[in-house]
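Below you'll find the structure I mean.
Let's look at chain A:
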Amino acid sequence: MMEWIGVVAASSYAKDIDFVFDLVFWITAFWLLLTEAVFFYLIFRFRKKPGVPGQYVTGELASEKRWITLPHFAVLLFDVAILYFAVKVWYEVKQDLPQAADQQIVRVIAQQWAWTFVQPGPDGAIDTADDITTLNELHVEVDKLHHFRLESKDVLHDFSVPVFRLKQDVIPGRVITGWFTPIMTGNYDIQCAEICGIGHALMPARIIIETRDQHAAWMAENSTVAVASATAR
Partner candidate 1 sequence: MSASPIATTRTTAGMPTGRLAVWWVIASEIVIFGGLLGSYIMFRLSHDAFAEHAAHTNTWIGAINTLVLLTSSLFAVLGHKAADAGDGPKAAKFLYLTALGGVIFAGIKFGYEWPHEIALGYTISSNTFWSFYYTAAGIHAAHVVAGVIIMLIIAPRAKRNFDLHRVELIGLYWHFVDVVWIFLFPLLYIAK
Partner candidate 2 sequence: MATAPVSHPDPHGHGHHQPGFVEKYLWSTDHKMIAMQYMFTGMAMALIGGFFAYTFRMQIAFPGVDVPGFGLVAANEYNQLITSHGAIMIFWVAMPVLIAAFGNFLIPLMIGCDDMVFPKLNRLSYQIFLLSVVVLIASFFVTGGAFAGAWTMYPPLSTKAEYGLAPLGATLFVVAVALEFVAFLMGGINFVTTAMNSRAPGMRMYDIPIVIWMIVVASILFMASVGPLIAGAIMMLFDQNLGTAFFNPDKGGDPILWQHLFWFFGHPEVYVVLLPAVGIVAEIITVMSRKKMFAYRTVLYTTFGTGVLSFMVWAHHQFIAGIDPRMANIFTITTLLISIPIAEMMFVFIATLYGGSITLNTPMLWALSFIATFLIGGVTGIFLGASGADIYLHDTYFVLAHFHYTFFPIAIIGTFAGVTFWFPKMFGRMMNETLGKIHFWGTIIAFNCIFIPLFVLGAAGQHRRIFDYSMFPQLMRPELRHIDQFATVSLLLMLSFQVVFLYNFAHSLFRGPKAPKNPWDSNTLEWTADSPPPHGNWPVLPTVYRGPYEYSTPGRDKDFWPQDEQH
């Protein structure tokens, strides 16, 4: 559904989230159409006709009540199906934190109204002098596991990357960790999805997903700057 609307699936779990969406879509579409069909049919079938009085149906008899209890057990079954996949995907995206040998850590710092991204430089460790700090631009390498750490300097914000189907509020006073693995290259929106004051609409950033080589080149170019400015300080 989502790709049909025109949002690509650029993270490893985007398709799973889309799957939950599609599943719910088809189940609820089925129920909605069924209910509406019965509903309109009944309105049409039992419209007022001269000489035809209404019937006296209490709905208290078991044979009548069946018409609402059976559907309601069916709804329960469908609910369980939705639940299963919803919780499974939730676990995968939010609860689980996969580890990999070469995972990349990104610190995402939100403030009114800008995003700061801090990544390890060539030494591979975060919070060292060669960290690369970028403003409103996140460069990541395709097919690589990234852990992000969300921090806020002032109010609530929300780190939302629609093409990843990823969204997480950023809470001042907390550090929230999460992960993503980009699976295609490109240049996409990052939005702030939690109202954060006057500039809430003016807090866009870009995520730039690069191939391994491009990313290495970018890092080489920027780490020197970082090192240089760090030593200059």
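Heads up, the rule we're going with is that a residue touches a chain if its C-beta (ideal position, glycine included) is under 8 Å from a C-beta of that chain, and two chains touch if they have at least 3 such contacts; residues count from 1.
These made the cut because all candidates are chains of the complex that A comes from, given by their letters.
Here the structure is a predicted model, which means the values were calculated and not measured.
The candidate from 1 or 2 that touches chain A somewhere in this complex is 2. Contacts from chain A toward candidate 2 in the complex involve residues 1-2, 5-7, 16-18, 20-21, 24-25, 27-28, 31-32, 35-36, 38-40, 42-43, 46-49, 52-60, 64-65, 67-68, 71-72, 75-76, 79, 82-83, 85-91, 93-95, 112, 154-156, 158, 160, 162-163, 165-174, 176, 188-189, 191, 193-202, 204.
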